[in-house]
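Comments concern the structure below.
Missing here is one protein chain; the remaining ones are kept as they sit in the complex.
As written, the chains take the letters A and B, and residue 1 is the first residue of each chain.
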Amino acid sequence: MAEQIVAGPTAAAFAAATEAARDAGPTALPAFAHAADAGPMLEAEELARHFDVSRPLLQRLFAGEARRILRAVDGVSFSIPKGTTLSLVGESGCGKSTVARLVVGLYPPTRGRVIFDGQDLAQARADSAQRRRMQMIFQDPYASLNPRWRVQDIIAEPIRAFGLVTDRGAQRDRVAQLLTQVGLSPLDGEKFPHEFSGGQRQRISIARALSSNPEFLVCDEPTSALDVSVQAQILNLMKALQRDLGLTYLFISHNLAVVRQISDRIGVMYLGRIAELAPAETLFTAPRHPYTRALMEAIPDLDMTGRKRIPVGGEVPSPISPPPGCPFHPRCPLANERCRAEVPALLPARGTPESVVACHAVEEGRDHIEAPLAVAAALS
Amino acid sequence: MAAQSALARAFDSDLWWSFKRSPVTVVSAIVALACILGAVLAPWIAPHNPFDLASLNLIDAFKPPAWTGDGDATYPLGTDDQGRDVLSAIMYGARVSLLVGICAVLFATILGIAIGLVAGYVGGTVDSVLMRIADIQLTFPSILIALLIDGIVRAALPREVHDRVALFVVIFAIGISAWPAFARTVRGSTLVERNKEYVLAARVIGVSPLRIMASHVLPNVLGPVLVIATLGLGGAILTEATLSFLGVGVPPTQPSLGTLIRIGNDFLFSGEWWITIFPGVALIAMVLSVNLLGDWLRDALNPKLR
Partner (left out) sequence: MMPALLEVEDLRVEFPTRRGLLTALDGISFAIDPGEVLGVVGESGAGKSMTGAAIIGLLEPPGRIAAGQVRLAGRRIDTLPYEEMRKIRGREIGAIFQDPLTTLNPLYRIGDQLIETMQTHLGVNAAEARRRAIEWLELVGIPAAAQRVDSYPHEFSGGMRQRVVIALALCAEPKLIVADEPTTALDVSIQAQVITLLKRLAREKGTAMMLVTHDMGVIAEAADRVAVMYAGRIAEIGPVREVVRHPKHPYSVGLMASIPPLDRRVERLAQIEGAMPRLSAIPPGCPFNPRCPYAFGRCRTERPELLETGATRAACWLYDAASERHVAGARAHG
């Protein structure tokens, strides 16, 4: 037996192994040229969605209560150029998932509108040729596949709904091709969802979403329910698909590190509004809004540099009775009278004009970019 | 080949496994199966035909069960006042009871599923209205509804027409009072399924609500429906027996177990106990075994108890 001395396992070796197993490129898929188009894939204009969470009328009358309106999304505007990824990040209850559902038309907006490739969303949704162009990927791989359907039927549902391929044999071929494209075996089509792990199920969801040849994918926390090594697989797959098919993504996540890997631009949401919207690199190198900075401070330090993690004090207020003025002011060390009274508008920030920030302090230049943000000190 | 593999899958399932491990359930299943087979196959396996007037002989009336002193081996459970074989009458009676029970439950299930699906999926005002109707329905005991409907039909239709439709009236009366239980359960499950992401995925691509309800929601809410249907079957058979016992149920030309108990009841205190006790025992065996099966099904389908 020849003895072999090797170097210890390294991350680079895993990266190399990853390269070797690189997902196969598109196989005989129609090539979309839309990445070259300049116009935005999607625009949201002053989008708002309020939910009536009042108790039933009778109970309300007896208790003498007023209606309770939850402002899940309250005036959000953004646009996503074709072939790029916009991510929305924020903590639970900030309205990011509601935006995702508004954008695919699962909820009608209370106010504002969504424009899909130059056309009002309501009109686009009425036309199946337009509807085909947008798809959605969900968070929970255990709830996003009908447990009583075979995988091939799940993936073929959009194909059948849009009548894209009518011949049964051709449908089977298309499903097999999609399964291969997301890194599964064509034989997996015969199985039921419960026979798969979480990561494999998420691949099936992606295959279903791709089956109608969409151009725009709304991804609602697609990796949040997955283990970290599987998350890497799915993120790599999504990036490869974007590159190969020229897809446009709206990516929803609460994980800043994940968002950094996939986004071209990032919007940070807080209580139904966008606090800061900036190119990905700018957001991470020069975060401007006090909330963005606090979020970054709060992330555990994996490199063990000994940096003290500074927690944000306080908690997110209820979106039923949001504070007046800037919604972040009760937790903000920079808040003053104006912040407590006046809602800040999204304006280009001084110093980093490519970011738009909704903060009076940034607008007035009282945010001291260089000084560490002593949020904890101010609040604890 | 395909059928065989489906059968193999069934025997390999968790349901079959939990069934085998519960002796009470196995016994219940055997009793229920015996009742059903006895009822369904009555015309072929019953020792006598209690409705064949030619074969009846009043000399054979009031024969006690075979194992007692005066018994006659041709009438294992004795005979009634007309000289009819009690065992055969029970088998024929169980046939009517079972028919009415199953049809009533089917009617209630279909109505309940349809209403529950619509209420749960559409929501809002439609949901409120349908569920208030269910609430109102639940405030009336099923016997009362059955008596009411029977009364109306009796008053509205001539005697001979009434006798012909009496069976359907009973089925309708029992079924109509049972649907709210199904509707509520289906509505509850639908509310859960409706917000699951696979339903949202179908909505995103514009699948119609009717299609989503039928192909996505319905298959996933059937588990609890099966449990209620099984438990409801016992209840429906009992309700029918009660109605027939009160004389407003099935027509006397098609006596059910309830009718037999009522007829026998007249002789209970004059010593001919077997005429009413044996139909009663048959009724209890049937209802109890079905209910025990329903209980097992409920536990077996409940993931929390596994």
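Here is the rule we go by: contacts are C-beta pairs under 8 Å (C-beta built on N, C-alpha and C of every residue); 3 or more make two chains touch, one makes a residue touch a chain.
As the structure is a computational prediction, the values presented were derived from the model and not from experiment.
Asker: Taking the whole complex into account, name the chains on display that the unshown chain touches.
Answerer: A
Asker: For the chain not shown, which residue from A:256, A:269, A:326 or A:346 touches it across the whole complex?
Answerer: In the full complex, the listed residue that touches the missing chain is A:256.
Asker: Looking at A:61, A:299 or A:341, which residue reaches the missing chain?
Answerer: In the full complex, the listed residue that touches the missing chain is A:299.
Asker: List every residue of chain A that touches the chain not included in the displayed model.
Answerer: 1-11, 13-19, 21, 91-92, 197-200, 227-233, 235-236, 239, 254-258, 260-261, 280-281, 284, 294-296, 298-304, 309-313, 315-316, 380
We adopt the following convention: only the chains that are shown with their structure count from here on.
Asker: Let me have the rounded angstrom distance from the C-alpha centre of chain A over to the C-alpha centre of chain B, please.
Answerer: 52
Asker: Could you pull out which chain B residues touch chain A in their complex?
Answerer: It is residues 196-198, 200-207, 216, 219-220 of chain B that touch chain A.
Asker: Considering the complex alone, what residue numbers of chain A touch chain B?
Answerer: Residues in contact with chain B: 101, 104-106, 125, 128, 131-132, 134-136, 138-140, 143-148, 154, 157-158, 161-162, 205, 208-209, 212.
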